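Here the complex is missing one protein chain, while the rest keep their positions.
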Amino acid sequence: MLTPGFLYITGALLLLLPINNKIKYIISFLITAGALIVTFYLIPGNSLQLDFLKLTLIPIKVDSISKLTGLIFAFAGLAAVIYSINICSLPNLRLIFVFIGSALTVVFSGDLFTLYVFWELMTISSSFLIIMASDFTKKTGYYYFLMHVAGSLSLLWGIFLQYSATGSLSLNAIEAGTPFFLIAIAVKLAFVGFHTWMPLVYSKAPFYVAVVLSIYTTKVGVYVMARLVSGINILAYAGLISALFGIVMALRQNQVLKLLSYSIIIQVGYMIIGISIGTAAGISGAMFHLVNHILYKTVLFMAVGVVIYTTGKDDFENLGIMRSKLPVTSIATLVAFLGIAGVPFFNGYMSKSLIKDALHEPLLKWGLDLMSFGTSLLFLKFIYYAFFKNSTMNLAKKPTISMQLGMGFLTVMMILIGIHPYLLENLTNMHVDFNYFEMKHILSGMQPFLWSILIFILFKKYVVKKYDRLLYYDMYRKMATLFVATGYQLSNYHDGKLNKYLLWATTTLIILLFLLMFNSHLLL
Amino acid sequence: MEAAVLVIISPLLTAFFLGISRLYVKKIFFPLVTGSAIIYLYLLILVITNSYPAKVYSIGDWGMLGINLMVDPFSSLFLLIIAILFLPFIIFSMKYTKFIKHDYFIFAYLMIAGISGMVLTADLFNLYVFLEVSSLSSCALSLQKKTDRGIEGTFKYLIMSTLGSFFILLATILTYYLTGTLNMAEIPLAFEDIPFKIKSTIMAFFVFGYALKIGLIPLHAWLPDAYEDSPIPYNVLSSGLVMKSALYALIRILYIMFGIDFLDESGMLTIVVFWGVITFLIAHCLAFQQSNLNRLLAYSSIAQIAYIMIGLFVGTEAGLIAGSFHILNHAIMKGALFLVVGIFNYSLTAVEIEDIKGLGYKFPIISFTFVVASLAIVGLPPFNGFMSKWLIVEAALEADFVYAAFFILVGTFLSLTYYLKVIVTLYTKTEEELLIEEPGLSLKLPTIFLGSLCIVFGIVPSLPLSLMNKIPKFLLDNGEYIRILLGG
Amino acid sequence: MIDILFYLLLLFLIITAFFMVFTKDLSNSVITLPLFGAILVIIFVILQAPGVALAAAIMTVGLTTAFFVITINKTEY
Amino acid sequence: MSRLNERFKKLYKIGLVITFAIFLFFLFYDIHNLDSDGKRYLSEHYISEGVQETGATNLVASVLYDYRAFDTLGEATVILTAATILAFLVPITKATMFGTTFKSIVNQTITLIIPFLAVLGAYLLLFGHLSPGGGFVGGVVLSVIPILLTITYSVDFSEYIFKPAQKKLVENIGAIGFVLLGLLGVFTGSNFLASGQAPFGTGSAGEVFSAGLIPYLNLMIGLKVGAGLAIIFNSLIKEK
Partner (left out) sequence: MEIPYVVVIILFCLGMYTIITKKNLIKIVIGFTIVESSLILLLMLVGYKPDGTAPILDKGYEIVVDPIPQALALTTIVIGGSVTAVMLAVVIKIHKRYRTLNIDEIRKLRG
């Protein structure tokens, strides 16, 4: 069976051949479009078995959730590759292909081993993408790699606990080692406390890398969470806290890319809440939100990317160029803004109201409203800079056609979903009994948006402001300092004196003799 | 089964002939070295393919009265490592060695002879003799550069390894005193009615002696010193074979002579697993501090050996398979890493991490090999190191060493910190103009060969594992080994 | 008779060994080495090992001492 | 403070060694109480059958060169390794060791002694299977000849008489000869290093031409050890 993930990895191998630009375009287009088509025709219920050592692996297993996620991944992959094909170098394109391929394989994997292997492959390829991208990203890439490997090792440990407790690697229900799975997922989806990599990477890395990473990294975490640890109610509050934290942090940023990355944390909060409810409606709401979020967040990243590409900086001031010089970009940005703010008849609205409808606890409902309010407030700031503030910037470079093409694709899709919200349901047979255009829902969807406009107009000078003191505290760096200091002390003991070394050896001998002579199982 | 003895004899003969050729006929040097390496490879493959069922070769046709050689899957694993590493080593060294070539190759062949002797012999004293051959010639190889640091490191190595040898000899003599025989099959039979305390003390001597040569912390201090200024191709063999051959001897002695039951009863398994955990944690901490590439790789070797020890000493079938697999993988991965460092050293005399800045763009393929091998040694999928670590952790969990399994993962994280440091430096652009002597194909080819094995064994691990699946049969139950040795 | 001699030799062996280790002057301890070896050789003969005694006589007493002397000669000026 | 530290370190080391000694003492005490003499079936076999099986009256030689000849090969290799290391370490420049010149009586005596040494060495080599001695001892005695020459005359003279290259050649030939003699067993349909079991005939015990390959192996080892030790000694002398 042909799987989209392996198609992408084959593409990466094909790109290893010595080829010229034209063939590069053809190969990339064929692979990405092919993967989309293959994903589209996957039939839920199919699976493939493989014997590997003593394990039975299921490298591909399709059901409706994974098909939905796979479709949006493949679609966004097509757009992202088209967007970045002119800008990025050939080695980076290979890495992007491996990254997308492994993300797709994670989505379709049917057992924990395959999941882990490709989860780790995602980490490796994305880290090298960051490290190789430019000279400013070396330390960031180092940080990102370590953090994600720590997360995936936690996943591995969870898998081991699960495997030794149940003896099977199937993806169904997690019985042992839930905390470790949660840590792994938390790192991937940038939960508060594990989020430190995210603003760092998305602001330092070149914009096309940020686009590709923002599509897959956190979303794979959400998908795996839906798969493995759905329905833990307490996590809904955690998601809420994470999102509120994201709002506060995002409002205090001076860089557009950092704002966008904190806003990912907010949006992921929605999905966490949806998944933690555990009902079918909640989970499908979360998955739909995943789809919508990929669409508008990618468009926003792409738009900012165009701005960065044309002006060379990513301050808020530079966004003003959009209105005057970049028509396509500004339309796409507007659509994406309305989507992310949850305005009815745009795509964010459908999934937000789905999640809200599935909630039963008043506190969470209230929190959800607060999150929507915060999000739209956040992006009003964005829009203010882009469209209402005068700017005198000039285009340094024209954006390439392929960039606009990739952005356009996603915008069209967004508008389609917004107008006809049942499109996603029909596509994957995930039916939710929900009328999107009921007055009650439209009103409750509009409320936070209108409030936020009001608040924005009233308190504009507090919101639109350059902050000098940025909150930044990183406990992982403290831990790293501890590790380095320990190593330094230890290496100081190795001062080259042979006498000392011999003394160590003799002491070891005596200890060994004591341990063995007095039969000391119990000591250790 | 004449090939078994020829595996030991042919490198010896090559070394002796090289000694003559050095003085009289210098022209035959090149054909002699390469020709005999190829013949040797053929012999090794012959022995490895015939290794199952296990075979016994009696030297001098004396049966149990004399010395026997035995080929079983565990020893053929080591022959496999020799087969994989030796020809790349020879090809690499031909170009790399700028100093006196003859001596270098004489010692290399002597060392290989000593190691294959250690691996094949089934006699305790013979093991000691071949251990001396291999460690003395290994010292000689690490001395080759004759620099201050090289000599100092060799002296430390010599002192420590001789101290270890004395303890091994003491234990060997005591074993003879107690049992009246040196044959590895008869000793366990005679050992049965020896009191517990005597046995455990003798075992402590064996463990101490070999642990000195393996380099478990805190017996490790000589090891980075010996690596720092020695010829780099030698480091490939040293970390891949010399350390491992001591490990082999330890496993042979503990599992065959003392038996798994005694190991369990005396708490040896618990001790070694705990020791291994301590070792790799400290070694990772120390490796992070190093600025010299050779030292960094040496500390990493210590840590990897600790993983192997944990795998081999959890005392289950899965653990033995996992440990053996990691022995093979570590030899390949560390070989590839050292060869890459060797190329950098050859081209621009780089030894410090700072010196290799920006080389990732100048040597794309070689640097990629480095990346692959280092990710493999860290234990990330889809490379071979991941497979063996997975198996080790699984085995440790199965045998209820949960803390060991957990700390292996912690260690994986710690090892990433310093390997990534090197990789990032490798891919950092620099403005400096580098003086580059272009490495030829004979340097690149062995490196790429080992690097590609990392990927192949990661994707198709069943290839080597089909050999290793038979190992536990001969180690876990020493009855099988004894029966074959006595019956042959 | 031979027993008493044997034990006396063992005593001397230990004394020479201790002298060899604890004397301050390096030359003294190196020159004690052949004495130590010679006592060892006699002990070997008493223990009925003539072959080993011969080898030890030449190796330990002769050559190793010579090596040590050469080393001191090379290093102490 | 540092003095106190030193004192403590020393005490600690002494404590370690004494603890180790106590361990060893208990170990030997236990072993001694065990009475394990009944188990030496291997040596009893050697003693009762060794002479017939190998044809050598010197049982040590029969163990070294027949039953456990492989050990001997390994250990000859160790000498060769050591000699090669020493030869490798020596600089090209020449240096003499002793500043003092001896009186002529010493020189005269040396020239008188050397033939005796040669005869003694040859005897020990060739009669190794009949009497104490053998390859090692004979070789060491032979190596004393160049060493004496070095000591009394000079390195130059000694190396004029026995050229380093020749010594190296002799050493390697000895080693190769040992292996080839071992392979003789393989060619005659037996195993490697077979002499007692090989169809050479062991001869009647007690005669010079008896004991199969043992005398020849003795000779090879003797050449090897002699040349090797001479190389080691001269290299050490030449070391600057």
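When the chains are written out, they are named A, B, C and D in that same order, and each has its own residue count from 1.
Following the convention adopted for this analysis, a residue touches a chain if its C-beta (ideal position, glycine included) is under 8 Å from a C-beta of that chain, and two chains touch if they have at least 3 such contacts.
From a predicted model like this one, the values you see are computed outputs, not experimental measurements.
Engineer: Among D:8, D:28 or D:160, which one is in touch with the chain left out?
Structural biologist: Here the residue in touch with the unshown chain is D:28.
Engineer: With the missing chain put back, one of B:64, B:151, B:348 or B:476 would touch it. Which one?
Structural biologist: Checking each option in B:64, B:151, B:348 or B:476, the one touching the absent chain turns out to be B:151.
Engineer: Which chain B residues would touch the chain omitted from the figure, given the whole complex?
Structural biologist: Against the left-out chain, chain B lists 125, 129, 132, 136, 139-140, 143, 146, 148-149, 151-156, 158-159, 162-163, 165-166, 169-170, 173, 176-177, 182, 224-225, 228, 289-290, 295.
Engineer: Applying the definition given at the start, please give the residues of chain A touching the unseen chain.
Structural biologist: These residues of chain A touch the chain that is not shown: 491, 494-499, 502-503, 506.
Engineer: Which chain D residues would touch the chain omitted from the figure, given the whole complex?
Structural biologist: 10, 13-14, 16-18, 20-21, 24-25, 28-29, 32, 37, 40, 42-43, 46-47, 50-51, 57-60, 62-64, 68, 71-72, 75, 78-79, 81-82, 85-86, 89, 130-132, 134, 136, 206, 225, 229, 232, 235-236, 239-240
The rule we apply is simple: only the chains that are shown with their structure count from here on.
Engineer: Starting from the mean Cα coordinates of chain A and chain C, work out the distance between those two points in Å.
Structural biologist: Centre separation, chain A to chain C: 77 Å.
Engineer: From the C-alpha centre of chain B to that of chain C, how far is it in Å?
Structural biologist: Each chain's C-alpha centroid was found; their separation is 38 Å.
Engineer: In chain A, what residues contact two or more other chains?
Structural biologist: Chain A, residues with two or more chain partners: 507, 509, 513, 517.
Engineer: Could you check chain D for residues that touch two or more other chains and list them?
Structural biologist: 23
Engineer: Can you tell me which positions in chain B touch chain D when the two form their complex?
Structural biologist: Result: residues 2, 5, 9, 12-13, 15-17, 19-20, 22-24, 57-62, 65-67, 100, 103, 106-107, 110, 113-114, 117, 121, 123, 125-126, 129-130, 132-133, 136-137, 139-140, 143, 146, 174, 177-181, 190, 194-195, 197-198, 201 of chain B touch chain D.
Engineer: So in the complex, which bits of chain D are touching chain C?
Structural biologist: Spelled out, the residues of chain D in touch with chain C are 58, 60-61, 97-98, 124, 132-134, 136-137, 140-141, 143-144, 147, 229, 232-233, 236-237, 239-240.
Engineer: Considering only the defined contacts, which chain A positions touch chain B in the complex?
Structural biologist: 53, 116-117, 120-121, 124, 128, 131-132, 135, 138-139, 141-142, 145-146, 149-150, 153, 156-157, 160, 163-164, 483-484, 486-488, 490-491, 494, 496, 498, 500-502, 504-505, 507-509, 512-513, 515-517, 519-521, 523-524
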